[in-house]
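Note that one protein chain of the assembly has been removed; the remaining protein chains are unaltered in position.
As written, the chains take the letters A and B, and residue 1 is the first residue of each chain.
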Amino acid sequence: MRWHDAAPEGHVTSAGHIDDSRPVVPLPKSDNGSVKSFRKELWFEVPGRRAFLNITSEVQTCLRESGVRGGLVLVNAMHITASVFINDDEPGLHADYEKWLEKLAPHAPTSQYLHNRTGEDNADAHLKRTIMGREVVAAITNGKLDFGQWEQIFYGEFDGQRNKRVLVKIIGE
Amino acid sequence: MRWHDAAPEGHVTSAGHIDDSRPVVPLPKSDNGSVKSFRKELWFEVPGRRAFLNITSEVQTCLRESGVRGGLVLVNAMHITASVFINDDEPGLHADYEKWLEKLAPHAPTSQYLHNRTGEDNADAHLKRTIMGREVVAAITNGKLDFGQWEQIFYGEFDGQRNKRVLVKIIGE
Partner (left out) sequence: MRWHDAAPEGHVTSAGHIDDSRPVVPLPKSDNGSVKSFRKELWFEVPGRRAFLNITSEVQTCLRESGVRGGLVLVNAMHITASVFINDDEPGLHADYEKWLEKLAPHAPTSQYLHNRTGEDNADAHLKRTIMGREVVAAITNGKLDFGQWEQIFYGEFDGQRNKRVLVKIIGE
């Protein structure tokens, strides 16, 4: 896994790929409740086909950078074979998810899916991502993720071995 | 499929049904970051029981009409047997979805569902919509949908042959 924050001018990053993300543009801060918005991309490259990555601390960093004290944060996969979801950071549960998703939407035989006639072998990844969800919306209160005790944000990869992005969008005051 | 935008005064539309939608009321534009909100309904009538319709361009039109440059857009089904979701605009995949949803939540025999004792035959549509999701929340950056390369917004109909609505709600600055 490699992490790439938004590169303000579209430069080649140290990891060697072109980062086409747009710059982070927080609006001017003010005290009178004017609305602020903020965006940042998180980049991943998972070595295998599937993985769950805890991205909670990266989202918390975005909150600090945004200066938003109260509002909403949207965290979504920008790819249609990946998920962002909230659940427990417990390895046994993650193994249960993997087995369960494979039962509900098996990868093989790949010929069972019409989508794979396009030359892909990732139809199951589209279905698995559908069950796990594209996005989460979380509350920001007092500048922090307004979470219950066990809530953690995960990136769910179902068709890895390539660079993929998550968008963090914040709106509030 | 017929499309009906919000009718400002609740008139009978050209398609012959009563449009009870409320008017589009964007707030005054300003440059100082004050919050704006916007709403619009999209209307559908799918001839068969099930269909997936790409509504991305209609949502983009809402963005332009709203004047919002940065913020969030919520797109949700206003009916409980329909979905709004983001995935690939690839017909093979849509056929895979259809087959997969029928496996996970079969329509027949309709007597397997208690809900159908109410006189409906659409219990499976409630379950299919649950898997595909009621809504999406997407980021707006520089006045546009802040999307990955393959992200497209779909309306998923699971109990068609009647007029149904999707709500587009925009908030931002």
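Convention: contacts are C-beta pairs under 8 Å (C-beta built on N, C-alpha and C of every residue); 3 or more make two chains touch, one makes a residue touch a chain.
All figures in this text were calculated on a predicted structure; none of them were measured in a lab.
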item: Sole contact to the chain not displayed, among B:R117, B:K144 or B:R162; value: B:R117
item: For chain A, residues in touch with the removed chain; value: 32-35, 70-72, 85-88, 90-93, 95-97, 100, 104, 131-133, 136-139, 141-142, 146-151, 171-173
item: Residues belonging to chain B that touch the chain removed from view; value: 22, 27-28, 30, 34-37, 39, 72, 74, 76-80, 104-105, 113-118, 123, 126-127, 129-131, 133-135, 137, 165, 167, 169, 171
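Criterion: only the chains that are shown with their structure count from here on.
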item: For chain A placed onto chain B, the superposition rotation in degrees, Cα atoms, nearest 5; value: 120
item: Geometric centre distance via CA averages, chain B-chain A, whole Å; value: 23
